[in-house]
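Yeah, one chain of the complex is gone here, protein chain that is, but the others are all in their spots.
Moving on to chain A:
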Amino acid sequence: MKVALFVPCYVDQFYPQAAIATLELLEKLGCEVHYPKNQTCCGQPMANSGYEHLTGGCNNLFIDNFAGYDYIVCPSGSCTLHIKEHLHSHENEDKASEIRKRVFELTEFLVDILQVKSLEASFPYKVGMHQSCHGLRGLRISQMTELVAPPFSKPAQLLGMVKGLELVPLSRADDCCGFGGTFCVVEEAVSSKMGKDRVDDHIEHGAQYITSADLSCLMHLEGILRRQNSEVKVIHVAEILNHSI
């Protein structure tokens, strides 16, 4: 199974350890993982700001890098969703539509495609799981509280296989953290308040770590935690699933 690793720009630049964990985890689980080295960004920051018409170059580059793989796996729900919904190309629409079908967020890939039933990992801490909205409502990696339907959660299912890990319940299971791409700077007052409240929910329930399938949310929450000199840390779900002591 030829899997291409799609590492979003900000993960590449600021959170390489999450990408490394993703790569190692996929290899452990028997995938042949390739990292197309000329990849940059999915174009979401521009598109969500209303500049989708400027993403042509980004899209074509993405297609050049990722066409022809069995699967494309990404440790970020948000970027995966963007590709799934918005990757198009005048020159190469066939390839674009293939890619849109083959791109997966890491936890959904592990659960739905690899059908992982057990993991070697251990992580003896209390962990709160922040649902990224794009993963949750966009990709449906978990069930949202708005819908009347049976609950499920792919990341929680995987975290349940980790030895010693205790998932803490939250008061608001799936409220948004307020990152929202450029929203975090354009609407800084609301964004930071949302982030603070999200952090508080985890702290009140005794979480030592906040995890998520999306580093963009975690980057925002980490910024707030560190500003508060909190002991609580953020960690990408891939790092937990790949963790052993």
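Just so we're on the same page, a contact is a pair of C-beta atoms (placed from the backbone, for glycine too) under 8 Å apart; a residue touches a chain by one contact, two chains touch by 3 or more; residues count from 1.
Everything below uses one rule, namely that contacts and distances are computed from a predicted model.
Would you mind picking the UniProt name of the chain not drawn here, from "Lactate utilization protein", "Short-chain dehydrogenase/reductase SDR", "Copper chaperone PCu(A)C" or "Cell division protein FtsW"?
Per the UniProt record, that chain is "Lactate utilization protein".
Would you indicate which residue among A:Leu25, A:Ile141 or A:Met194 is in contact with the undisplayed chain?
Of all options in A:Leu25, A:Ile141 or A:Met194, contact with the hidden chain holds for A:Met194.
Over the whole complex, note the residues of chain A touching the chain we left out.
For chain A, the residues touching the absent chain are 7, 9-17, 19-20, 23, 35, 37-41, 43-55, 57-58, 60-61, 133-134, 137-138, 144-149, 172, 174-176, 178-195, 197, 216, 219-220, 222-224, 226-227.
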